[in-house]
Every structure is written in C-alpha cells, then in structure tokens.
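Note that one protein chain of the assembly has been removed; the remaining protein chains are unaltered in position.
Now for chain A:
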Amino acid sequence: MVVLAASVLSKSGKVLVSRQFVDMTRIRIEGLLAAFPKLVGTGKQHTYVETENVRYVYQPIEALYLLLVTNKQSNILEDLETLRLLSKLVPEYCYSLDEDGTCKTAFELIFAFDEVICLGHKENVTVAQVKQYCEMESHEEKLHKLVLQSKINETKDVMKRKASEIDKSKIDKNRGDKGGFMSMGSGRIETSFNDMSISSSGSGSGLGITTDVDSFSTKPKGRQPSSATAPPKGLGMQLGKSQKTNQFLESLKAEGELIVEDVQPRAGQSRVVAPAATDPVTLTAEEKLNVTLKRDGGISSFDVQGTLSLQILNQEDAHIQVQIETGGNPGILFKTHPNMSKELFSNENILGLKDPNRPFPTGPAGDAAGVGLLKWRMQSADESMVPLTINCWPSVSGNETYVSIEYEASSMFDLRNVVISVPLPALREAPNVNQVDGEWRFDPRNSVLEWSIVLIDDSNRSGSMEFVVPPADSSAFFPISVRFSATSLYSDLKVVNIIPLKGGGAPPKFSQRTNLITENYELKPWQETWGRENTPRLLAEARALIMKTKAVTRITPTANALIRKKALFSGQNVGIFFVRIGSETPRAPANKIDAMATSLYSKSLVLLLAS
C-alpha cells in the first residue's frame, strides 16, 4: 500500500515533475520513469502497466501523463482513488496542461502532491482541503500577528509616554536644580536675584507662589539662559528646594499628570550634606556602601568607599593639619590625596600638606563638599559585615502570591530612613499588605512597593512585612533595592584634633560629621547582571569556572550553531556562556538568540567558544 512516486510526464516521455515518497536512488526512479513510455501501449482500455517489480498506474491528461508508481502488491482501488484526486489537482495548479505549464508550476505541484501522499500513504483529503493546505492561510498566524502588532503598538505607546515623561522630568529637574541653585546661599553674583525671588516666594502668600509657578511653567524658555550659565549642582540642594519641588509636583498633579512623590531618600541624603557649614572648619567623613546580595543568602559583592573631606570657611584658618584616629580595621586601605604628606600620615596619623607653607583651599573656591583629604576602601565577603540583610519569600498559593519580606540588621549600626523597594509585577491596584513593621507605600507608575522604616535600632533589629499580589513569577520581585543612612562608619575614623601651623593660636573650632549612605544596595536574584561593561570580567570568570569545574562535557549542536551564527553575523569570534548556580536554571542572557539557547540547553553549565 505504498506509492513510490507521483510523476507528471509529457506524452513524449519527458519527466516533468516527479515526487518520490520512499527512499530510492535517482538512477532507479529515472530508469522506472524512462521505461514507462515504452510500456504504455496504445489502444488499451486500461491505465495500468505492470512490470516485474513495479506497477504504473497512470492517467492521460491532455498532453501529459499523470503517473503513480507503486509496488505490485499495492491496493489498486486505493491507488486509483489517489490518482483520481491528483488528476483533479493537476489542472488546478497548472496554467496549461502541457510541458510548459507543468514546468512553470512544478513546485506548486510538488507541494500539492505532498499534501495528498504522506510517506507513501494516502491522506484523507479532498481537493478543497489540499488547496487550503497549500494556501497556508492561518487564522492563528493572523491572530498572532495582530497580537504582535498590538504589542508593538503598546510598546510604542509606552515609549512615547516614557519619552514625554523623561522630557517632563527633565524640565522638572531643571526647575528643581534651579530651585536648589537659587536657594543655595553661596556667594555667587546671580544668586542675589534668585535669593530675592525665593525669599519672596517663601514669605509671600499662596497667591504669590502660584504666580511664581505659573511664570516658571509658562515661560521656561525665558529662564533658560540663566540656568545655562549656572551648571546644575546636585548636591547643592537646600531646604527651600523640597518645598519648591513639592509645589511643582502638586501643580503637575493638578494638571493631571500622575507623579509619585519619592522624596524620602533624597531628603535623607540631602540632610547629610545639608547642614550649613557654620563652623570655620568642617570635616566630613562619608562612606558609600555598594552591596549586592544574593537572593538565597550570601554576598555577591560588598564594597565600602569612604572619603574624608575638609571644608574651611576662612582663609586665615587654612594653615592647619588634621590629626585623625582610625578604628584599626585591617581590611581598610587608606589613600591620601597626592598633595598630602604620606610620611606624616603613616607615622603620626596626621594629615597635612607636603608643603607646610601652603594653606588648604578654602570654602568658596573649593568644592562645596570640601577638599578630599583621604580615601579608603573596604571589600569583604564576610556576611556579618552586611548592615542589613533582607529575605524575600514569594510563595504562590491558589490564585495569589504571598510575599513575605523580612529584614535583619546587624547591631553595628543604627540605620535611619531605611527604604526597601520591592518591584512588583504590573498591578492595577496597590497590593494587599497584610502586615508591616513600619510604613509602606505603593508607586503604581514604577510598580514598586516601598517599605520604609524611619529608624532601625536595637528596638527593632528585625522586622517583616507580608503582602499579597496576583500570581506572579517569583523573579518578578527582584531586584530589591535598599536605601538607608547611618552615622557610624566602618572605618571608625575620627578627627582627634586640628593642629594650627601658623599663628600658634588655639586651634580653630571644628565640627566633624560622619555619614554612611547607600549608593547601591541590592538584593538580586542571580549573581551577575549581564551587561556589556561586564563582559570582559564575566568572560574571565567563566574561563575560571571552566578551569575549575570542567563542567562542559560537550558543546551541544544548537549551542554550536548559535555560536557560529553569532560569529557569522558579527564577523568575530564570540562566546556564549551560561552560568548556572546551585539548582537554578541559567540566567537568561540579554538577547533573544541567547535566550533561545538557554532554554534549549539548560543542561550545559558553561559554554564557551572564545578565540
């Protein structure tokens, strides 16, 4: 019951199209087809020919023969049925039933034949069905395309919205900056004017404020030049600023723009820098914390960077040296400013200029934050060094996902203004918070849940929160970012004294501030982020991993194909590697091809084809 081949021949015996459905060599099929015209007699009233090995069942169609080659035990009734179907199909696809017409539509015929006979077996189809199959009109594809198109449109909309948002926030920022700048009470020439306006707005009635706002919003261009002359200074925000921005935001809100106030951390930050230098000498020690925590515990990176800066208000107080005291933490490496005398520092822990006759730069000329004297850095893999650990447990139950988050703070620090931001899957409404230690708020635009605790001290070293959202993938809740500040430092750096070098008078009065802030404190699902800037490092790590683990037993064909494809398109040697940690599946790399390969080849730990 097997059709070996379906063919169309011209009356003169030329093979125009032939489709074979079982394995046979070219010589064989050509031989069979070449023999056919000799075998088909004239004047016979039947349309089959049997030879020693095969049976030909044919049908003349105008100047053509439509021919099925079958084995001899094939079921003639079925073959005739097939032949009949094919003979109806041939005129459907051929322009004209002769050699030319057939040759031109050879491929269409082959496609049609394929629909009727599958691996030599007849399919249960009708002419209409075959035509439908060959046209390949698919509702599903149309649907898919529509969905795709709507997605694209949606994304475009989002893009537009984002773009306008960015524009707005730029304007917004300009204003904010301006506000900050204006309110800065430094001795610039232009500031006097601005100061006036601020003071007016500050002291004026509500009406005054609104007009002010109006003037800003309606004529931003008029003010542009002034802002251009004065480069914005992020750190120069002063008290009036928050008020100002709030006003803007309020007005924007009034205009219908949905804006989420997100001021707390900034307030915290600004508070650190904010206090005006009232003492003639101010020494600020600040540590910035860059921490990446892994989702399932452990530190991925931990980095503390500290600076000690000096701000001197008056020229006469500039000839000084600073005596400091460090906590003796061996993990911390100090580096002095190149102008500092290293000897002095290493021997006596005194910071002084190499040239004792030179004064330290003073306030207005120097940086607003003062002059950097000392930098230090600390890295660690010790989990106990982490001031605040967070544990997030999303668990799906029924139609909901319960997420419980808990924090635990180490006793080293008292943390202030702690804000834990948890990204949520896109939600229409605020999540349902069952329980919280502290406060929470939901930012629907960015879809972030913020959990804030004003102060973490010994009374609340640990806390938790639980909320419920519609079902979502657990990875949607990451990365969780944390902000906080503290007043004690890892380095325990203290300024003991200020030694005046000139005048021999009493050392000028000095104030000392210490501040620990978070720069980047995240809890991430995976170890690394994939980014272009990371690539060399990742490569190195991957190599190291390969050296260590020998995890790759083979490069699977698809991965190999992928690598080749990449190489083909980029013209360079490329590598793809997937890092697998623990029982997790590999993190999906950035682009689509890699994503495909990842899902296909989760087996492979690391794949690498470099150079």
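One rule holds in what follows: contacts are C-beta pairs under 8 Å (C-beta built on N, C-alpha and C of every residue); 3 or more make two chains touch, one makes a residue touch a chain; residues count from 1.
As a convention for this text, contacts and distances are computed from a predicted model.
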item: Undepicted complex member, UniProt protein name, chosen from "Aspartate aminotransferase", "Mitochondrial inner membrane protease subunit 1", "Coatomer subunit beta" or "Prolactin receptor"; value: "Coatomer subunit beta"
item: Chain not shown: contacting residue from A:Ser18, A:Thr292 or A:Ser341; value: A:Ser18
item: Candidate in contact with the missing chain, chosen from A:Ala35, A:Leu344 or A:Met412; value: A:Ala35
item: Sole residue of A:Ile110, A:Val127, A:Met412 or A:Ile499 that reaches the chain not shown, by the stated touch rule; value: A:Ile110
item: Residues from chain A at the interface with the omitted partner, ascending; value: 1-2, 4, 7, 14-20, 22-35, 38-39, 44-48, 53-54, 57, 69-73, 75-78, 80-81, 99, 102-103, 106-107, 110-111, 114, 118-119, 121-125, 133, 136, 138, 140-141, 143-145, 556-558, 560-562, 564-565, 568, 593, 596, 600
